[in-house]
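Taking it in order: structure first as structure tokens, then the write-up.
Every protein chain except one is present and positioned as in the full complex.
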Amino acid sequence: MALIALDRLTKQFPGVTALDALSLELEPGVIGLVGSNGAGKSTLLKILLGLLPPTSGSATVMGLDTAREGTRVRELVGYMPEHDALPPDNSATELVAHLAQMSGLPPAAARERTADVLRHVGLFEERYRAIGGYSTGMKQRVKLAQALVHDPRLLLLDEPTNGLDPSGRDEMLALVRRTGTEFGIAVIVASHLLGEIERVCDYLVAIEAGHLLSAAPLATFTGRTGVLAVEVEDGSDALAAALIARGIETRQDGRAVLIGLDGHGPADDAYDIVRDAIVDLGLPLVRLEHRRRSLEDLFRDRPEDEPAVRPS
Amino acid sequence: MTPEPRPAPETSARDVPSPPQLPTTASSATGSIFDLGYRGYEGPRLGRRHAIYALFVYSLRSAYGIGRSGRAKIVPIGLAILATLPAVISIAVRAFAAQAGAGAEVERIDPIRYDSYYGYVSTIVMLFVAAQAPELLGRDQRYHVLSLYFSRALLRTDYVVAKGAAFATAILILILIPQAVIFVGLVISNTDIVAALGDNVGSIAPVLAVAAAIALLLGSIGLAVSAFTPRRAYATATIMAIFIVPGVVSQIVLRSTTGGLTRYIVLAAPEAVIDGVNAFLFGVKPSSREVVRADLAGELYLVVVIAVVVVLLGALARRYQRIEA
Amino acid sequence: MNWPIVVVTLRGALGRRRTFLVALLAVVPVLIAAIIRVGGTSTDGAALTAGLLDALLVTTVLPLVALVFGTGVLGSELDDGTAVYLLLKPIERWRIVVSKAAVAAGITMALVVPSTLLAGLVVGAGRGGEAIAIGFTVAVLPGSLVYAVGFVALSVVTSRALIAGLLYVFIWEGLLAGLFAGTALFSVRQYVLALAGWLAGSDGKAIKSSVDAQTAVILAVVVLAVATAIAIRRLASWEVRTAE
Partner (left out) sequence: MTAGSSTTTSPRAPASSGPAIELSRVSRWYGNVVAVNEVSFALGPGVTGLLGPNGAGKSTLLHMMAGLLRPSQGDVRIHGRPTWHDPAIYREVGLVPEREAVHPYLTGWQFALLNAQLQRLPDPAAAAAKAIQTVDLGDVQHRQIGTYSKGMRQRAKIAAALVHEPAVLLLDEPFNGMDPRQRLHMMELLRSMAAAGRTILFSSHILEEVERLAENVLVVYAGRLAASGDFREIRRLMTDRPHTFTVRSSDDRRLASRLVASPSVFGVELVDGMLTVRASEFAAFTVLLPRAARESGITLFELRPTDESLESVFAYLVRR
């Protein structure tokens, strides 16, 4: 049975429809959940946790209906909230062991799993200090640990890199990736940062104003566009002119010279012509690659055909 | 360039390896490397009932600062000691007096008795409630820990039930330990244990009833206030104000007016209501002048306690139904 | 004075649940006056009115109301960071302080003055307490101003203004005033009592104050000026608490 099945799931609040007849089936994996503010992302997370009854339609997690069997569902689901949610005067070990029991684990198992999970998220001797003194990075790790301690089948992460600096973000994203692949747990990552989703997820669900914008493997969104981009430091104009002279249609986009249109790739011999033009002009070749489509195209207002201005 | 994710290890996290048999020294040496990777949990999941029980125990312990930093223990444990001291002293005095042959006179003048005991410790119990109620509820609200609780195997009402039961139990312990000291003291200080047991067992019921009334009334006031004021200092101040201000106002009003409707103002003061219940259940004259002056029927105080507790617990449950985790 | 600041401060002060609670506080003296009038036995109207207005209003309601609004209009904005939107504007700092203090004083007066008049008349009218009631009502006006401006200044100086204000009212003006006569020099309550006594004319002797009217007025003006100056200087050199 599917990890998650939504059947015409609808949720109406006074004056606004957060979710409008959403139907969807998801298999285990690292799934990115993307959507504009107020698109119903947090509403969907709450419904999956059985904290919010749907207005109509249904949602099941691992076959359990979230409205009727809320507590059973929450035993098997871990949730990492977006905002700070940690009491400052407990230690990480105390808090996570206590919350493990809140998920139905007996005391002994709670203590053992807490020690194990804190190791996996990278908290070692500081786990015995009060959380108040932790850095934002360590706090995010504790929040992840409390979601993992009861060995959930599904992990819901709401903006996991919120407030982290660049190195903190890299470590958290690597941790999320490991959780999804090595730990064998299905992960849903709700985030506004498309770059992160592309780095960590292998499937994507995009919601827009309560409707399903699209749901597909990530590869379909970040496929190659067949447009060849060449960067030659500050020799772009000379190269473009030389290529046009040799009958190759080119466009310029900032630092890069673009060859070929989306849809049909560059002509076969184009690669050699470009190479030879560069050598003849004695220019330095810095980058030669196919432009990739990007998740942003889903959210961009500009017409579809123009590829994203994004070197991969 | 994005870092490529490492391929998953062959043994999935789900199957638990069988424990290796370490060979005896006689046979050839062997060695094994164990998978320290993530392990699933296949043990029992005790569900909602266990979660409520665990939250009850955790909250009861934190009401006495157990499992918390030393600082958090000072107030509750200190107050518990202060509450028990008078009973211990009274029993010690009786024991010495009995040895010196003056046991009977001391018994007559000794102020510490089951029914009079609460009068002495009421302020201590109020301080305990005002200091510890925010500790139980305020922290989870102020730091949004509720979102971690509500996303787990228990319902919002379970949270209120567990916290309420834990706090009532904490107050009961604070009140009943001294009473138990008195009970044991009276029984063992008498040569004929069985007879002493006979006289004292009669007063166990009212002691428990009064203690329950106090715990429920003061506990529900403390919790209701803490539920609506996450900031600890404001919650403590508000609870103390509710305990003290109505009492002072009713004293002023009762002293400067006579009879008529103003008598019922005494029902607004928690301390007076408890004194009324205590007097009614023990069948003794109320100790506070206001209650005597108001001269209301004993049952009325009991009804007020029950009504207030039901209303406040209802408000508490509704607050936690709707609170934004 | 800056009109937009006055409007936003008023909107903020009146929109909050806290204001409603404080308004209740201002009604309490009138209720108690009514109860005393109904059940009371004493016939000496002047002494009763003076005693009641001093105990209930000048000692508790006036300073508490002034404290809540005095610290609320500027101090709370400095703590939660919304003051930045006023400070990062080409406006002289004195204009901000004056506008904020005016709102705090204005609301305090709007709550305390009617409460004083009503409570005074309810308990004193027809028993020789009228002059006392009027005296107190007028004296409470400058009282509100000095208290409000003082607490606004306090809220710029320290983030613990509420507690500091409570200590001033209950310890300095309460406890210590009984022990050390000298404290009266810097006690706003004594200024108000002195003024009320002077205004009440012949009945004024029922109002006890350890400061005579002239010194009270002079000291009040001095305190007002000093508090305003401190508030302006501290606001000008106020520094934000950065997360680092």
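Things to note:
Here the chain labels run A, B and C in written order, and each chain numbers its own residues starting at 1.
As a convention for this text, a residue touches a chain if its C-beta (ideal position, glycine included) is under 8 Å from a C-beta of that chain, and two chains touch if they have at least 3 such contacts.
In this text, all values refer to a predicted model and were calculated from it rather than measured experimentally.
Across A:25, A:165 or A:237, the residue that sits in touch with the chain not pictured is A:165. Although one chain is hidden here, its contacts on chain C can still be listed: residues 2, 4-5, 8, 11-12, 15-16, 80-82, 84-93, 236-237, 239-240, 242-244.
Listed here are the chain A residues that touch the chain not shown: 34-39, 135-137, 164-169, 192-195, 233, 271-272, 275-276, 278-279, 282-290, 295-296, 298-301, 309-310, 312.
Criterion: only the chains that are shown with their structure count from here on.
Chain B has its Cα centroid nearest to the centroid of all protein Cα atoms in the structure. Two chain pairs, A-B and B-C, are weighed by contacting C-beta pairs, with A-B ahead. Note: the chain lying farthest from chain C is A, by mean C-alpha position. Remark: chain A and chain C have CA centroids separated by 56 Å (rounded to whole angstrom). Each chain gets one centre point, the mean of its Cα atoms, and the points for chain A and chain B are 46 Å apart. Between the CA-based centres of chain B and chain C the separation comes to 40 Å, rounded to the whole angstrom. Chain contacts: chain B has no residue touching two or more partner chains. Chain contacts: chain A has no residue touching two or more partner chains. Interface of chain C with chain B (complex): residues 32, 35-36, 38-41.
Of all residues in chain A, those touching chain B in their complex are 49, 51, 70-72, 74-75, 77, 79, 81, 83-89, 94, 98-99, 101-107, 109, 113, 116, 120, 130, 146, 150-151, 174, 177-178, 181-184, 198-199. Chain B makes touch with chain A in their complex at residues 2-3, 5-6, 8-9, 12-14, 37-41, 43-48, 50-51, 54-55, 58, 67-69, 72, 139-140, 143-145, 147-155, 325.
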